[in-house]
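Only one protein chain is missing; all other protein chains are in place.
Our next item is chain A:
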Amino acid sequence: MASTQHVLLSPAELAYLHEALSLTPPIRPDGRAPMQFRPLVAETEILPGTNGSARICFADGTEAIVGVKAEVERTRGYHGDEQEEGGEEEEEGGEERREGEREGQGEWVELTVEIPGYRDDDAGTAFLAAMLSEALLADGRFAKKLWISRRFHWKLFLDILLISPPLSYPLPLLSLTTHLALLSTRLPRLKSEGDEDPFFDDDWAAAPYLYPQGTTTTRPPITLLVMAVGRNIIFDPSKEELAVADVVLAVSVGEAATNSASTKGKGKAIGGMDIDSAAAQPGRSLRLLSVRTVDPPSRVTPPGMPNATNSAYGVAVSVQKQPEARTVEAQAVEGVWKAPRGGAKPAVMAALVQKVLERGGVADEVLDALEAVELG
């Protein structure tokens, strides 16, 4: 699995790292502040054959590209559809009603992740793909954007490629790249109306963005990796830091729409008010979309042995049968690394999630940075 890849650190190094990270403030091996993200280079629309694409390169040398491709697909009919259609035909509610009855399905989005050196059916890769698509589909609004007519929809293929070896757990990188690729995604403009067979404008310049530009409507979610060591919360951990983590969470957040889809048609008063109230507080308001624990690789790190039980230091060891069993039961000695056992306290997990959702926090900073990337 990608998160539990072996880190070549000795127990002594692990103990030192753990201690450094549990200090207040923590001292990270690369000198970052606990809430600081790695610097990154981003560009969009790099692949001409796709509907949208992006590339992000982190300072540690990991790099990912994402291509989004769309196809028109016939929507499968289900039982009970006919009845509903009858009812709709009678009420001519106009455009607003149409908006309401649009329904998206999770299977309209197909997301694949490829990581060099790992099989595509590797559990870790499947976990990454599931986490990213789960965040995307969590609010149900994304799939609605792919609705064309009652009989047709767009099928979106998101192909995520890590093109460097996985030097650190690639989740934040892949998530940010996917975010940018989706922002730059454009779908051809629909010319046909109603339930006709779909017919599109062949002028690519007229193609609208999947996520309309310059509005305060929703943007794709981002997934952040956050970990706790002792009482410290550390964002965007590197591989070495993950090796001593007590608990690692992947938290997906989205931007809360200030004027959501339901209030779109109903005058500007509501939208304006919302913006005012949001402006009163610094930072944007966020939505929590999904949380997953990532199995911390610290659980499979080799334990150290205290001098008191180490025969190399002249301790007479009488029972030689199972030396490992003895060291395990020994009390924790300061400065001797021991892989953590058990889980994390509920309060610690709650604090991690709270920290991610904090107004003006890291998620805000990352979203701001991604907003500054120019499209096209």
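FYI, contacts are C-beta pairs under 8 Å (C-beta built on N, C-alpha and C of every residue); 3 or more make two chains touch, one makes a residue touch a chain; residues count from 1.
Throughout what follows, contacts and distances are computed from a predicted model.
Visitor: Leaving aside the chains on screen, match the unshown one to its UniProt name from "NAD(P)H-quinone oxidoreductase subunit 2, chloroplastic", "Nucleolar protein 14", "3' exoribonuclease family, domain 1-domain-containing protein" or "TP53-regulated inhibitor of apoptosis 1".
Guide: For the chain not displayed, UniProt's protein name is "3' exoribonuclease family, domain 1-domain-containing protein".
Visitor: Quick one: which of A:31, A:49, A:194 or A:342 touches the chain that's been left out?
Guide: Only one listed residue reaches the unshown chain, and that is A:342.
Visitor: Given that one chain is not shown, which residue among A:105, A:164, A:232 or A:310 touches it?
Guide: Selected residue, touching the omitted chain: A:105.
Visitor: With the full complex in mind, choose from A:20, A:288, A:333 or A:369 the residue touching the hidden chain.
Guide: A:288
Visitor: Using the definition of touch stated at the top, determine which of A:126, A:161 or A:190 touches the missing chain.
Guide: Only one listed residue reaches the unshown chain, and that is A:126.
Visitor: Contact with the hidden chain only, please: which chain A residues?
Guide: The list for chain A reads 1, 78-81, 105-106, 121, 123-124, 126-127, 129-130, 134, 138-140, 249, 254, 256, 285-295, 299-303, 324-325, 328, 339, 341-346, 349-350, 353-354, 357, 359.
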